[in-house]
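One protein chain omitted, others in place.
Chain naming follows the written order as A, B and C, and within any one chain the residues start at number 1.
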Amino acid sequence: MSTGAHRGSPAGKAHQAEPWSTAITVTTDDRVFVRGVALDEAIGREAFPAMLLRLWRGDPATDDEAALLGACLVASIDHGPLSPSALVTRTIASTRAAPMSGLAGGILAFGELHGAVVSRAMRILATVPSEGGIDPWADEVFETERAAGRRLPGIGHRWHHSDLRAERLLELAAARSDGRHEAAVRALAARVRRHTGSPVPVNIDGALAVALTSLRLDPAYGDFLFAIARSFGLAAHYVEEQARERPMRTIDPTSARYDGASVPGFEALEEDE
Amino acid sequence: MSTGAHRGSPAGKAHQAEPWSTAITVTTDDRVFVRGVALDEAIGREAFPAMLLRLWRGDPATDDEAALLGACLVASIDHGPLSPSALVTRTIASTRAAPMSGLAGGILAFGELHGAVVSRAMRILATVPSEGGIDPWADEVFETERAAGRRLPGIGHRWHHSDLRAERLLELAAARSDGRHEAAVRALAARVRRHTGSPVPVNIDGALAVALTSLRLDPAYGDFLFAIARSFGLAAHYVEEQARERPMRTIDPTSARYDGASVPGFEALEEDE
Amino acid sequence: MSTGAHRGSPAGKAHQAEPWSTAITVTTDDRVFVRGVALDEAIGREAFPAMLLRLWRGDPATDDEAALLGACLVASIDHGPLSPSALVTRTIASTRAAPMSGLAGGILAFGELHGAVVSRAMRILATVPSEGGIDPWADEVFETERAAGRRLPGIGHRWHHSDLRAERLLELAAARSDGRHEAAVRALAARVRRHTGSPVPVNIDGALAVALTSLRLDPAYGDFLFAIARSFGLAAHYVEEQARERPMRTIDPTSARYDGASVPGFEALEEDE
Partner (left out) sequence: MSTGAHRGSPAGKAHQAEPWSTAITVTTDDRVFVRGVALDEAIGREAFPAMLLRLWRGDPATDDEAALLGACLVASIDHGPLSPSALVTRTIASTRAAPMSGLAGGILAFGELHGAVVSRAMRILATVPSEGGIDPWADEVFETERAAGRRLPGIGHRWHHSDLRAERLLELAAARSDGRHEAAVRALAARVRRHTGSPVPVNIDGALAVALTSLRLDPAYGDFLFAIARSFGLAAHYVEEQARERPMRTIDPTSARYDGASVPGFEALEEDE
């Protein structure tokens, strides 16, 4: 047998590929169209959250809808340097690995327990009956998740006893829906409270799930919304780490301090130390 | 020597860690403060691009500044399924690997030649003298990059002969600056044109660099802005791939078609086929 | 309230950390010890697969065990440029993004359907009863997976009708075990054959699961073994892509050809084209 160029595919005949289509974006010589809208026309005319909703949902957004999606982005934008994703990004930043490595690494910290919860909450909320009692539904969801060994998404938080972000977002979402999904998530929180005996907040994941469901977004986008919004925060942690700290430093989360703009409620902690 | 619990660190005595600080975010029992602003108060009141500018720059944004940053996000949001990052995300989606894997993988496709260019362009723009002729500066930059074997960032494009997104963004940025950075990037384009003999556009990277520089953002944020905005597009490609295509399909970029909302300038291509 | 340095943690009081321990590796001033063995002493004296088994299992390996683990690595080392992971790595290589980005990106393509299957197969094999009939167990596994909508791991292949790698690995594993796990995986293949009506091979995932189970490795290491061994192949694809192809080229899997050393059985394909 001779060496040299063989005409055959490295995988035998198996690699045919069917034609396929996308409905998201098309480009011409000088323009980019997303869901049929030229980006050059949207620049400076369409608010970013409106464009995002158009991209993800396919149809145009009302001003209220755009404002609600923008509020979801604001709510998710950061949670400090000690969340696992931020610590991963900072650790990668400390080795002076590339910015995209820091960003991707931080995103990879999102999992079932941190940051990849909203989609699951949206899928649960999607099962609430459009009529009739919500409490039986909440009981059934609680039992199902418990039997499966899964935490109920949208309820409770590692650090916060309540979460004003969640409350505020639920208010905003309520203004533009029939309130059923908000009632559903509060019923779940009440069911958990019966079980544990202490109050549990609807957390930011639960509030995001209600808001994004009211915006008629596919549940798959729940986790993407959270992760990409949070990525803006990860970027800030990457930049601050490289600006302030020496390379390859050991990051001890317990010795972290806040030295930014003063905020109410924080001085109390200071006095305790 | 006995086995069992040793009291020493697995790295000897080397792992002390100095105290460190962050100025970005602090959380209390029920609130999250980013650059001193409570997210619960910003939700529904502060536009997302304004919050982003505050997060990345540290000080509040004017409405014009927020609008310009929002326009940068819009401009970057997607570029179709055939950009390398979108193909990576779709390939990962086709194996039914997790959403965060698809997102992180697509981000990792951003490099010198695709999507990680804006920061470098901003750093070059930062060297333009505040007074005096720009053309000598443009000559020097051109020669420096050429001698180093590097492409001049911000100029030209693989597919587009001109780029209306870039033109529109430059207009918007010009409205709020002294125009010097725009003049600088146009001088670079002119210098490249003298070299190649044909027109080259200021591309979206160059326009983003001008806009983000006028917003006084650290150049490090240039690539982050592009990559994270584009991530919203990657998410759409992940979702569409899993919604439309069977798992493990072979993705042939040459057989991709657009079947979305009709756009001007596209039917002409259709007739040619 | 004053600005400036606050003494409080950015996360309130929540960040205490308990002491923790590792039993894997300890370093001193001039040496590294993995599972109690000095790497400098192992270098040149302990075969790599033996060291790997020691690292992952904690106790030393016999020569046969090391040889079997080495065979698992060989079996997994590559599967050509058209597997999704290799295509991802090549796409990232084409943008000239960094080697680590190419490697990590390719790894992220491993999911339920491609490359992250061995651990699940090992967990299923672990349930085979140590005595008594295997066929009832095979029936039950088949029904459980089917009811859950999951593919049975270890059986069948997208491209291969049979898989000599799998057969050879099963032979090797059989030489050092009581054959029960091999019998189990073959019973699963027979059960699938009854269902589909055509022969299905035990594939490389099934063979790896049998071999790694006989080596008493934790099932978690199944996917790691496959993915890291395959990473050596991904590296070759990254290097070849950058050596042979121009940057940012469009990768069409259907136009790939093999031009390496001639192999038996491949010329037949050539004649057919």
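The rule is short, and it goes like this: contacts are C-beta pairs under 8 Å (C-beta built on N, C-alpha and C of every residue); 3 or more make two chains touch, one makes a residue touch a chain.
Note that the coordinates shown come from a computational prediction; the quantities given were computed from them, not determined experimentally.
One of A:V37, A:L52, A:V74 or A:A109 touches the chain omitted from the figure, and that residue is A:A109. Seen across the whole complex, the unshown chain contacts chain C at 15-36, 38-44, 46-49, 51-52, 55-56, 67, 70-71, 73-75, 77-81, 98-101, 103-105, 107-108, 110-111, 116, 119, 159-165, 167-169, 171-172, 218, 220-221, 223-224, 227-228, 231-233, 235-240, 242-245, 249-252, 255-263, 265-266, 269. Residues of chain B in contact with the chain left out of this view: 1-17, 80-82, 97-98, 100-101, 104, 158-159, 253-254, 256-259, 261-264, 266-267, 269-270, 272-273. Considering the complete assembly, chain A touches the hidden chain via residues 5-6, 8, 10-12, 21-22, 25-29, 82, 84, 87-88, 91-92, 94-98, 101-102, 104-105, 108-116, 158, 247-248, 250-254.
Heads up, the rule we're going with is that only the chains that are shown with their structure count from here on.
Taking the mean of each chain's C-alpha atoms, the chain whose centre lies closest to the overall C-alpha mean is A. Each chain gets a centre from the mean of its Cα atoms; for chain A and chain C, those two points are 30 Å apart.
The mean-CA centres of chain A and chain B are about 19 angstrom from one another, to the nearest whole unit. Each chain gets a centre from the mean of its Cα atoms; for chain B and chain C, those two points are 34 Å apart. Shown for chain C are the residues in touch with two or more other chains, namely 5-6, 8, 10-12, 82, 97-98, 101, 104, 158, 253-254.
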